[in-house]
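Removed: one protein chain of the complex. Kept in place: all other protein chains.
Let's turn to subunit A:
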């Protein structure tokens, strides 16, 4: 059973659909007892990272998530809340990944948000089993995680940033595997095998 943490951060229907297509059983919940019993935990998230932290605190989920020992996957803002700090609302986050989250600078001539298909490189570890460096995945975000020792995939948009992170049993992807075609489905399957 997979627990998708329900903390009212955007549309999670696409995550549910992706799991259903893979034939995986899941439950959408903010109940700690249910999450603790799950085999895998997914922390989705679309929207404002400061609000995401607020919603986690409101549900007393911050310490609880940090203490989880089963595989946890944060997606997009769900990954960013697992970093050290974000410029978005100048928010201290869960501090699982040793990355700072900063805003892309439109002054660099970049279109912000970074939206569309970009390639992932320097892939490291089981999350990317049978995924070749240079494959494309789908991104929609205005803030990025810096490179750090926890980086397990990098992407270039003006600068290099962490497109995936890992610390012990915690994984995060800045991109949306649930919207990244067959490559994304393989990444979700890899996560479910952890």
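Going forward, a residue touches a chain if its C-beta (ideal position, glycine included) is under 8 Å from a C-beta of that chain, and two chains touch if they have at least 3 such contacts; residues count from 1.
Definition applied: contacts and distances are computed from a predicted model.
Missing chain, UniProt name from the options "Heme exporter protein C", "ATP-binding cassette domain-containing protein", "Sporulation protein YqfD" or "Imidazole glycerol phosphate synthase subunit HisF": "Imidazole glycerol phosphate synthase subunit HisF".
Checked against the hidden chain, the listed residues A:67, A:90 or A:182 yield one contact partner: A:182. Check A:26, A:157 or A:170 against the missing chain and you find that the one touching it is A:157. Within the set A:8, A:63 or A:132, the residue that contacts the chain not displayed is A:132.
Panel shows subunit A; residues 11, 13-14, 17-18, 20-21, 46-47, 106, 111-119, 132, 134-136, 138, 140, 156-157, 178-185 of it touch the chain omitted from the view.
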